[in-house]
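Encoded as structure tokens, the structure appears first; notes follow it.
A single protein chain has been omitted; all remaining protein chains appear in their positions.
Note that the chains take the letters A, B, C and D in the order they are written out, and that residue 1 is the start of every chain.
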Amino acid sequence: MEPILSVANLRVDLKTPRGTLHAVRGISFDIAPGETLCLVGESGCGKSMTALSLMGLLPGSATRTSDTLTFEGRDLTRSMKELMRLRGNRMAMIFQEPMTALNPAYTIGDQLAEVHRHHKNSTAAEARERAIFLLEKVGITAAAERLSQYPHQLSGGLRQRVMIAMSLMCGPALLIADEPTTALDVTIQAQILRLLADLQRDLGVSILLITHDLGVVARVAHRVAVMYAGEIVESATAADLFRHPRHPYTRGLLASIPIPGRTPPGERLGSIPGTVPSLIGGVTGCAFRDRCGYAEPRCAEDVPWKSVGSQRWRCIHETLPAVAA
Amino acid sequence: MLAYALKRLGLALLVALTVSALAFVALRASGDAAIAIAGEGARAEDIENVRKMYGLDRPLIVQYGDWLGKLARGDFGESLFFKTDVRPLVLEKLPTTLYLAFFSLLFALVISIPLGILAAVYPNSWVDRLCLSLAVLGQAMPNFFFALILIMVFAVTLRWLPVSGSDTWAHFVMPTIALGYYIAPAFMRLVRAGMIEVLASDYVRTARAKGLSPRSVILKHALRNALVPVVALAAVQLGFLLGGSVVIETIFALDGAGFLAYQSITHKDLPVMQALLTMLSFIYVGLTLIADLINAWLDPRIRVG
Amino acid sequence: MTDAFAIVDVAGPTSGVLLRRRIFAHKGLMLGTILLALIVLMAVLAPLLAPHDPYAQDLTRRAIPPIWYENGTWTHILGTDNLGRDYLSRIIYGARISLLIGLAVMVISGLIGTALGLAAGYFGGRTDMFVTFIVTVRLALPLILVALAVVALIGGSLWVVIMVLGLLKWDRFAVVMRAATQQVRSLDYVAAAESTGASTLRIIVGEVLPNVLPQLIVVASVEAASAILLEAALSFLGLGVQPPLPSWGLMIAEAKAYMFFSFWLIAIPGVALGILVLAINMVGDGIRDVTAPAGRS
Amino acid sequence: MSALLEAKEVTRTFWVGRGLFAKKRLLTAVNNLDLSLDKGEVLGLVGESGSGKSTLAKLLLGLLAPNSGSITLAGSDVGAMGRLALARRIQPVFQDPYSSLNPRKPVASIVALPLAVQGVGAAERRKRAVAMLEKVGLAKRHADVYPNELSGGQRQRVAIARALVVEPEIVLLDEPTSALDVSVQSQILNLLLDLRRDLGLTYVFISHNLAVVEHIATRVAVMYLGRIVEMADRETLFRAPRHPYTRALLESVLTPEPGLGVPETGLGLAIPNPLNSPSGCVFHPRCEEAGPRCKAEVPRSLRSPDGFVACHLYDGGVGRAAA
Partner (left out) sequence: GKRDNSIRFAYDQVAESIDPYMNNVRIGVILGQQVWDTLIYRDPKTNEYKGQLATAWKWIDDRTLEVDLRQGVKFHNGEEFDADDVVYTLNFVVKPDSKVVTQQNVDWIERAEKIDKYKARIITKRPFPAAIEYLAGPVVIHPNEYYEKVGPRGMNEKPVGSGPYKVVEHQVGKLVRMERNADYFKDSPKPQPTIQKVEIRFIPDRQTQIAEIMAGGVDMIMNVALDQATQIKAVPQLQVVSGETMRIAFLNFNSMENTPSPQLRDIRVRKAILHAIDRETMVKQVVGEGARVLKSQCFPSQFGCATEGIEQYNYDPAKAKALLAEAGFPNGFDLDLYAYRERNQTEAMIGYLRAVGIKANLRFMQYAAMRETARAGKAAFLHQTWGSFSVNDVSASTPVYYKNGPDDLNRDPEVIAALDKGDSSIDPEARKAAYKEALARIASQALSVPLFSLTTYYVATKDLNFVAYPDEMPRFWEMTFR
């Protein structure tokens, strides 16, 4: 099947007082229709920048380059006008902070209807009808009354549902969700994630889900791309990744979270020593090598992609030697 | 809502009461009103008479109580200098000052909001630089200096505008500019800072993600939120303008409350001073109330809890 | 984890270096600082720099125009005033007065306002209500009017003007410090300091004050500039500093009588005052910019 | 055995004003809450955001005074104890390492602050602070840098060093790792475990991450809207949760096991609002098993050997068939 979104060699550079920050350093991935791709990685590794660059919402200090950036066959880099017609319409985005992502000055009805009226040239009544339909769809009761409420009158979970409804107003083909549940309580997180999964099944949208929570990834992703320091270091189906993490970083991550039932309580957890490298200035070779127990001088050179089936990772080792960190 | 209104009214009263008490004590303490009342050429016994007649020999607190009592009946006393009732005097002059303050504010807003928005939308661009330069330069020039230069250019040299007076709108043009230009920079900065902050906010990003036009993002989603602190400042500034128009009113011979205040100060006309201070404080509190209401309309978080 | 694996300069420049870099890159701040430094220098070195006694009058040499006019003379580079005093010398000495006023008013009002603001922001509750109330009362009192009234009643002089302005102009300090303190108060390091058992004073001085300092400096600069302008306004109405003191504001006030015919008399102190206020504002803005966490984005 | 730290029937309320026109309303952040902590324990405190965990922490630290009830440390009342004495025995570590360190002070003087307050001399202070920094895994050179030059994990180490420098008995950790990345989180958790072993510390560990709590805690208390609804030993609680909320919470935990999908928690949408606490059992609007009694009656705390549960299910049933 044609991928709905195709990204090749995407780079995002940011100008900062300290120098140019290479937030995203040449990543490539595709998303197929109806697929959920999870982008996982630690804070600051460039996940949000990737998402924003797809939407054309990068901050002014950022520049984006890519070999390919196509959505539904259209080149996203060609014209800003076209992009503005697509976003909110064919591709929509949900943000991390439901508390601040809605405009406090307008009712949620206004904000829901606005996007529909803008893209679909609909009447107020049509937009309202669609808003009610979607609010009910995301599990909000008494939807018609909610329309006249203001964001601050809703709890975080409800606001995130409103955000989801808003993203669906025009029936998008791709939903980009940047850490949509991080700010929410575990019980609410489960509800929201389930809602997203259900919606995807019903509506067939593709989802690019960004998270740092491996638990979330395991439960909702079809495919996973692990990012480290602006690069994708490993990508695989969720099942493959958790069963056979190939990249030392992926392994380190998985070892450092306590898994109930598997990690003995009170025992030391696995950990990755050191800290994430600065993304300012050029990096050659493997960015993880200064924290990696398997590092060799070769790591400073160009590191090739390895693959087994659909699983791909970028490391000099085919399989990891038995030396532990 | 009612509770709120009552609370604000109570606050306004309390503030006005405190202001008037402060003014009363300070003014009485700093000069002998009896001598001022007795006037030119009064002898010691005349002054003593006056003191008895006006009750100035009583304790200060009794005098203040007396004054308040009269105030409650809308009686501000009699002007020592003009020998007329204070209330009509003040009420007659106040509108001129209110117009002046209002138009100055309007002028300041009309130039500062668009410039502030432009500066925020194109940070570090030439517009931004221009705005910042204007802001800094504007605040550096004393407004009386500016006023004199306006007179020199527009009234004396070009003869486009009348120098002084308060009869037609043309008389208000230069005072409005002289007073308004001085407060505009503060608004410009605030609009700029507010817009920059709001433009970086999540909900503006949401609005952009919805594919809305930049115009609608800026004017609908951003501006409304950025205006909240501007409105609050406007109230404070309007209060400031009411008091601060003394200099401008003097220069342009605008016959308003500011000048009346100046006269009453130099003539030790205590009742007028007091009435003006009390009224201005009341107006100030009223303005902050209005600002609160406007902000409540702008920002529903304030309006509906 | 040996150095061979080091990727790039991970740490980057330290924050101190960055701050210095930001300071030097900030044109406004640099220009403002230089201007201000020059004026301060001029004030400090006035006796050395001034070509004449600023008070020495010569009624036969009145209102000589500055050197760039046709009949200017090198003995009086900026000409003389209406009493035949050397204008350049008066401008140089005037810097002292204006700076003194700015500084003294700033210190007095800064102490009052900061104390109130810190107390309100830190203690909250009733203290906050009380401070908010007196700030409202203060704001409800029209500053210029009250200053005029007081000066008129007790007589104008340099110290009266300074005291009156100092005792009236603390409102902005209080408001800004209150907000800044509230914000810092809610941060965990204050709670952490509290849980060490530190005294309130220690917390305010050691934890809160250093963190509200940038805002304090900005307000202080704005207030100093505005005090200088206010003095000028009071002097303009004849109720400020008294002659023969060469305050720039007073010089403008006295020169205004000559503005239509001897424009330089008003222009020179006007421009001097403008430059001083400009410099102070530029320094204040610059400090705001370079200390703002993200800088200007 | 008498508890080291004990809270009895503690209630703390706040007046909150919402909006200009609304009246101030009373918010009960901690409601008639009982808690005890034994020496050497790690008490995990879990609950959703707004359930009063941090407020409870501040009460225990003496930063807030309870409206009613008592908090005692080794038998003496915390409120009467005096700040300095209390500070020597119980110290906090907060969630956000970015806001918990004074950005205007070098690390050594941040860590030395508790000592300075206790009146320790400058040289001694620095020596002990540097030693403590080394103990939490920071290099000597870190002593003189400012917090903004440190990473999140390093900062949290500084915060921990500050808490431990006066050698307290109890360390109160309010979500110490939730702002950190998982790879850093594991470093901090390991450090905490090591320190506890080496120094014989007692922890109160607040978190909303159940996996972490299960890993570190010896006993767990579950909070909901200002109350502790269940408290039990770790094994008991995770093996056999009794309160419906605890069960829902456990079900919501997403372990990294692919293929399981997202569980259905059975919790409704009635998000708890502390300003508008439901009557009876505060959890009843979201509870699948609630009955009429839950709406009417506040459940008692039923003691069990290692804790208690507050639910009508275990105290005579919820009334007639669930609504």
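Following the convention adopted for this analysis, a residue touches a chain if its C-beta (ideal position, glycine included) is under 8 Å from a C-beta of that chain, and two chains touch if they have at least 3 such contacts.
Remember, it's a predicted structure, so these values are computed and weren't measured experimentally.
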Query raised in the report: For the chain omitted from this view, which of the shown chains does it touch?
Result: B, C
**Report entry** Full-complex contact with the absent chain, from C:F24, C:W68 or C:F260
**Finding:** C:F260
**Report entry** Option from B:A5, B:I61, B:V156 or B:L219 whose C-beta touches the chain left out
**Finding:** B:V156
Query raised in the report: Who touches the missing chain here, B:F24, B:W67 or B:F81?
Result: B:F81
Query - Contact partner of the left-out chain, one of B:E48, B:D75 or B:E92 - result: B:E92
Report summary line: Checked against the full complex, the residue among B:A5, B:L130 or B:A253 that touches the missing chain is B:A253
Query - Positions on subunit B where the hidden chain makes contact - result: 31-32, 35-36, 39-43, 46, 49, 81-84, 89, 92-93, 148, 151-152, 155-156, 159, 162-166, 250-253, 255, 259-260, 262-263, 266-268
Report task. Pick out the residues on subunit C that sit against the missing chain. Result -> 55-57, 59-60, 62-63, 82-83, 85, 152, 155-157, 238, 242-244, 254, 256-262
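Going forward, only the chains that are shown with their structure count from here on.
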Query raised in the report: If you walk from chain to touching chain, how few steps can bring you from subunit A to subunit D?
Result: 1
Query - Whole-Å separation of chain centres (CA-atom averages), subunit C against subunit D - result: 48
Query raised in the report: Whole-Å distance, subunit A centre to subunit B centre, using C-alpha means?
Result: 52
Query raised in the report: Tell me, which residues of subunit A touch at least two other chains?
Result: 59-60, 273, 275
Query raised in the report: If you look at subunit C, which of its residues touch at least two other chains?
Result: 11, 297
Query - subunit C residues touching subunit D - in the complex, by the definition given at the top - result: 11, 14-15, 187-189, 191-199, 202, 206-207, 210-211, 213
Report task. Sort out for me which residues of subunit B touch subunit C in the complex. Result -> 11, 14-16, 18-19, 22-23, 26-27, 30-31, 123-124, 132, 136-137, 139-145, 148, 152, 156, 196, 200, 236, 239-240, 242-244, 246-247, 250, 258, 261-262, 265-266, 268, 273, 276-277, 280-281, 284-285, 288
Query raised in the report: Quick one: in the complex, what on subunit B touches subunit A?
Result: 123, 200-213, 216, 221, 224-225, 298-301, 304
